[in-house]
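All protein chains but one are shown at their positions in the complex.
Now for subunit A:
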Amino acid sequence: MSGNSNNHRGTADRLAFASAALRSMWRRAEGKFALIVLALWLAIALVSLIWTPQSLWATDGYHVWAAPSAAHWLGTDGTGADVFSWLMAGSRTNLLIVLLTVIVSAVWGLLLIAAMVTRNSALANTSVVVIDALISIPTVLIALILAVPLGASVAVIVIACGFGYGLNLARVARPAALLASRSAYVESALANGASGWQVLVSHIIPNIVPVLAVQLSLSAGTAVLAESGLTYLGIGVPSGVPSWGHSLATSVKLINVFPLTVLWPGLMVTVVVVALNVFGDVLRDAIDPVANPALRQTVVAAEKEDER
């Protein structure tokens, strides 16, 4: 180890770790699919902020439900607006919803996990019972109740899904978290003076990341589906705000007459949900130092480069 390279060791190590994990994901066919779809999604969402082929509000009463053409790549909807432009703009709403839902459910789920694995057995037992009770409330019902004060809004989807998926996350991750919290390495960390909070953040959570990655990516996929469902019910994304659920909801009424218009948003949702689920699986395999030898090799390679 050369002296001056050590100053940046932490950041350099983390970068090497991330790039090795990404490369391992890319090496697998399903990993390529997931990464390409998610990268396209992000790119389209960003582009839609400044440019869409047609204005969202350019309606045309003479060309409603038009078939795909040079002017309207995916045809037009019931108001004559361009379907492609609406889907492009919708991707940013869905991206926002997915990101917020994942953050909310991760924070909420980890708090519950912390309560369930604490050394205080009264709190641990109570939280298990409370979670089992809360998990029986359907997410749709929570969304319907939230819609009373909030109206149709993105917040309804994010809070309802974040709450429900956080409970799921906590329940699914509990066995792994419990195993980690009772492990000899946690005992060792405690014997070295770590506090309960430090043990949770630096020892338990890093060891349950595989479960978290899979469960959170499932939640992300389900959030896309929930957005469509709740928007269809009229309590999700408000009308006038573009989203895939909005595109589905406005076109699905005439599915027997113009099936093609429904196909595009449906396809979009399906491909993205599959990509998110696959992403979780591939991510889990890629970030585990025990399962993925590439992670160990990069550390050594980075070390060798330092020495040069």
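Keep this in mind: a residue touches a chain if its C-beta (ideal position, glycine included) is under 8 Å from a C-beta of that chain, and two chains touch if they have at least 3 such contacts; residues count from 1.
Operating definition for what follows: contacts and distances are computed from a predicted model.
Of the candidates "Serine/threonine protein kinase PrkT", "Diguanylate cyclase", "ATP-binding cassette domain-containing protein" or "Cobalt transport protein", the chain left out of this view carries the UniProt protein name "Diguanylate cyclase". The chain that is not drawn here is touched, among residues A:190, A:225, A:260 or A:274, by A:190. From the options A:19, A:120 or A:239, the residue with contact to the chain not on display is A:120.
Touch with the chain that is not drawn comes from one residue among A:129, A:257 or A:290, which is A:290. Within the complete assembly, A:206 is the residue of A:53, A:138, A:206 or A:234 that touches the hidden chain. Subunit A residues in contact with the hidden partner, per the touch definition given at the top, are 1, 3, 6-7, 9-10, 119-121, 183-185, 187-195, 198, 203, 206-207, 209, 288-290, 296, 299-300, 303.
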